[in-house]
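Apart from one protein chain that is not included, each protein chain of the complex appears where it belongs.
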Amino acid sequence: MSHVVVDQEEVPYVKTKAKLEDAILQGRIKQAARSCKELHEKNASVHADGLYYLNSSRGVLYQTFCDMTTAGGGWTLVASVHENNMYGKCTLGDRWSNQQGSDPNRPDGEGTWANTVTFGTAESSTSDDYKNPGYYDIAAQDVSVWHVPNNIDLEQWSATSILRYHTENHFLNLYGGNLFYLFKKFPVRFGLGACITDNGPAIPIVYDTGNVDYNKNLYGPNSRRMSNFLEPVFFTFFKESSYICALFSDGVCFVVCNVLILLQFCIGGGGHFPEAIPRQCGDFTSFDWDGYGTNIGWSASKEITEAAVLLFYR
Amino acid sequence: MSHVVVDQEEVPYVKTKAKLEDAILQGRIKQAARSCKELHEKNASVHADGLYYLNSSRGVLYQTFCDMTTAGGGWTLVASVHENNMYGKCTLGDRWSNQQGSDPNRPDGEGTWANTVTFGTAESSTSDDYKNPGYYDIAAQDVSVWHVPNNIDLEQWSATSILRYHTENHFLNLYGGNLFYLFKKFPVRFGLGACITDNGPAIPIVYDTGNVDYNKNLYGPNSRRMSNFLEPVFFTFFKESSYICALFSDGVCFVVCNVLILLQFCIGGGGHFPEAIPRQCGDFTSFDWDGYGTNIGWSASKEITEAAVLLFYR
Partner (left out) sequence: MSHVVVDQEEVPYVKTKAKLEDAILQGRIKQAARSCKELHEKNASVHADGLYYLNSSRGVLYQTFCDMTTAGGGWTLVASVHENNMYGKCTLGDRWSNQQGSDPNRPDGEGTWANTVTFGTAESSTSDDYKNPGYYDIAAQDVSVWHVPNNIDLEQWSATSILRYHTENHFLNLYGGNLFYLFKKFPVRFGLGACITDNGPAIPIVYDTGNVDYNKNLYGPNSRRMSNFLEPVFFTFFKESSYICALFSDGVCFVVCNVLILLQFCIGGGGHFPEAIPRQCGDFTSFDWDGYGTNIGWSASKEITEAAVLLFYR
């Protein structure tokens, strides 16, 4: 389940003598691939999904999951957002929003979307939050999102996913090459900027598992009604007068100022959510507005509430 | 202190040319041993206790401590339970029960006993909680437990242990090969099942350091009195109408429904402990019921309260 092939033509020196110290310590290992896409392109033989070792541009070696099959393959898992306590409102484990309560003094919350702090492991990314150096290091063009039920083993991620979708228009080219740089440009911070004009990009998506109708049914009827007129998109940021959110989970969004419905689908956010404080604060913002997993009113289904959101780059 | 010998007959390809990238990245390193037992069996020369590198079946490389001497050797350290704040009731650091208070809405607590989340390091496993991929990856038969005083350096673990004991009847063969699978079968979750019939196995133990009488004196007199009639066992799970616990620390248990005494010795548990809430909640459940370290009534001694519980597989 763990393999990486490196273009041997590019590392001739290891053919004559191989010193571990030379290789790992002098930085030769930097010759290894920086992303699953690079691995995939250089080596026709690399086609299995699974764990691979990658290297960041600073020479940091790490292990993550590569999706080598979807839409041509070459997708690198860089992060997961896992809600460990839907009842906790910005408590321990809400690393993608705030772990210390909804707090106007801490408008950035944990700052995770735009810093280099890493945590978790690829293997446990459906049981805990995950972020690896690829999140800020890889020069990517597109994003893929998997909603995988909590605690599923990686061998079954693809088959058990509730939803999978990806972008295809290379939008990250316009935002620095990854979400780290995108969120440097659009800070996930409460109280910044005005409505609409500060929103990040809304990008069309293609479904790999599920479809628009199936997707809508996972969220509450209120949001379903409003999204009937909309095209599915991956929306990276939304800023309304009283809300901040980092990613929209459903791939179905609507960019109109003060339309609360959108916030039912927030994945991550800043450090403060003033409306009905702290009711909306957390990594899965407001999924339980009308009760946990009820799929009534504004509440999402139990299925989507208990699924980790895996983020891939290509 | 760190060494691993690999059976060279099984990795002939590295004799001709050795590429770090090939080895570490293509997964050749998976040829390395998956457990201390495998290391020990393949290599007569590996006999020193200390840190070794192991590989999981998914190719995850990690470092842990091997006990190569006790009862034939080959024991892999896979986890430790360290109580960082006996006064905190399910607070930060209670990774083997609940870090967010005793909470009926979170019956599984952290879910640590049955998920793949890892944390800590072997070196600091007497100063912090520890869990490595071996916990869920190794195919084991028996368990060994060391109670080591907090903050002791690994070179002194064995010599300073208060208690050490292990099972010998290969009971894990019946439960999937390790505690991860055992606790999948017997979920550490409040509110599940009825009394007695849902309990996990109670397995006879052999003492390596200490003995039955010494052991009993480490716990409070109330429990001492009741355990006088009992055989020493390693008990992996206990479910009573109002309690959940993962491991019994003392190796001396009594399986009778509603007998509260047993809970004085709980190591880890679910996410909710309703009696006298939250007084029993934590990784060392109820050790301080009648005061911290008093060894009076139901309280354990200071000695056992301030010792980390190290778990080994073989």
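Order as written gives the chain letters A and B; numbering starts at 1 within each chain.
Just so we're on the same page, a contact is a pair of C-beta atoms (placed from the backbone, for glycine too) under 8 Å apart; a residue touches a chain by one contact, two chains touch by 3 or more.
Worth saying up front: this structure is predicted, and the values here are computed from it rather than measured.
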For this session: For the chain that's not shown, point to the residue among A:43, A:69, A:100 or A:294 touching it.
Result: A:100
Exercise. Of the residues A:117, A:174 or A:276, which one touches the chain left out of the display?
Worked result: A:117
Problem set entry | Candidates B:127, B:158 or B:209 - the one touching the absent chain | B:127
Exercise. Among A:57, A:156, A:173 or A:211, which one is in touch with the chain left out?
Worked result: A:57
Problem set entry | Interface with the undisplayed chain - residues on chain A | 17-22, 24-27, 30, 57-60, 92, 99-100, 103, 105-106, 110-111, 114-118, 133
Seminar exercise, completed: Hidden partner sits against chain B at residues 1-6, 8, 11, 14-15, 18, 20, 23-24, 28-29, 31-32, 50-53, 61, 63, 84-85, 87-88, 91-92, 120-121, 123-124, 127-128, 151, 153-154
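Basically, only the chains that are shown with their structure count from here on.
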For this session: Averaging only over C-alpha atoms, locate the centres of chain A and chain B and give their separation in whole Å.
Result: 33
